[in-house]
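Note that one protein chain of the assembly has been removed; the remaining protein chains are unaltered in position.
First chain written, first letter: the chains are A and B, and each begins at residue 1.
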Amino acid sequence: MTESPDLPPEPVEPRSDAAPSPAPADGYQVRLEIFEGPLDLLLFLIRKKKIDIHDIPIAAITRHYLEYLDRKEQINLDREAEFLFVAALLIYIKSQMLLPRETDLAEQDDPRRILVDRLLEYQKIKAACSLLREKEEDQLLQWRRHFLPPLAGQGDLDVVELSLFDLAESFFLMMKRRAADATRVIRGRDVTIEAKMKELVGLLGERRMIDFLEYFAAHGSLEEALISFFCVLELVKSRVAVAVQDELFQTIRVWLRKDPPRTVAHE
Amino acid sequence: MNDGLKATLEALIFVSQDPLSLERMTALLEGVPEEDIRAALEELVRGHAAEGRGIHIVRSGGGWLFATKPAFDRDVRRLLQIERKNKLTSASLETLAAIAYHQPVTQSEVSAIRGVDSTYTLKTLLEKKLIKIVGRKKAPGSPLVYRTSEQFLLYLGLNSLDELPSEEEMSRILQEERAADG
Partner (left out) sequence: MNDGLKATLEALIFVSQDPLSLERMTALLEGVPEEDIRAALEELVRGHAAEGRGIHIVRSGGGWLFATKPAFDRDVRRLLQIERKNKLTSASLETLAAIAYHQPVTQSEVSAIRGVDSTYTLKTLLEKKLIKIVGRKKAPGSPLVYRTSEQFLLYLGLNSLDELPSEEEMSRILQEERAADG
């Protein structure tokens, strides 16, 4: 491979949404980045070599394409796979072209067809892009108002349109937020059963009786509340405390037994 | 009169969210004498005050801003009423999402998921027929049980609830890390 591959003309559109890359050591990386992908590179070569897209000399284009890839030392690995995939496709088509055939190929049997169709479609999209870019630039110069002008006595107009994405996004962000809230409380305050048990017994001794639902609701996290619920059960089971619920769905009142067995829960 | 200056002021007052003060105009249009700005502004205001105009520039909070003329208040309100009808607030959206992914659910379950009392938004969603009541839960207080409606699926172009994006799909879509571009 002696012929050096053509490089694209001066900087086209730098890709500003790519991660800021370190200063290029050899300049090649930057140049490859100009191509959106392998189809873009192929179209570039076709244009540069003034090739008829409907009659691509596969052997030559494959050689140019590979030469080009060869010179790239540090291409992004994700992208490299995509460039190599097309290289494999080119080589496959070349091998198909070399098969001996008795008659001329009908157009639809041309092994190049799959590639040509894709290139034509992609070329169309690229052309549309340059027209759409003009429209975008035109629009960006005109400013719309994104707030509601003052009206007397207007209500809440904070509005959102419903889309599947909005719906799902809203849900998963909400769950994430709730999960983060829960972890924060647990991390912030390490609740152990022992500590809770002590707190409860202390509180019962002090107040003689507590309204359990009230006590339960005052907890910062569900986890802490559940631990205290567990503690009450434990205290009742070990006969340190008595819990009474007068009626279904009413609050539970808890108080210490006057004669707690000495073995439990004081320490 | 400086037509360009008048037009510039019109554009600036239009996009400004707060009333635009004379000081601000002067600061923005460096080098233009305040005299000229004042004169252009006056003519601009006068032009809009004329018959046959639907919006005017009013003085408010130490600056100028565009507003619709009071004469068209009824039409304006009717329009806003209509535009509002087709949209959901973010509270409604969140509630709807909680129901969609957790159904069947009760009001207190939805409120627990959101961390916010959701009684009111549930009512709104019921009115919009995006959710429906499907019965009562066998639990203390026998609370009402909600599900999303047929309308909800139609609205989103889904054939069944199985087609809602899964958590994995969403986190893949929302994932921030991949700076490499496609």
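In the analysis below, a contact is a pair of C-beta atoms (placed from the backbone, for glycine too) under 8 Å apart; a residue touches a chain by one contact, two chains touch by 3 or more.
Being a predicted model, the structure only gives us computed values, none of them experimental.
J.: Touching the hidden chain in the full complex, which residues of chain A are there? Just list them.
T.: 12-13, 15-17, 36-40, 47, 50, 78-79, 82, 86, 118, 121-133, 135-145, 148-149, 151, 157, 159, 163-165, 168
J.: For chain B, which positions touch the chain that isn't shown here?
T.: Touch with the absent chain occurs at residues 3-4, 6-12, 14-16, 20, 24, 28-29, 51-55, 66, 68-69, 71-72, 75-76, 78-80, 82-83, 156-159, 163, 165, 169, 172-175, 178, 180-182.
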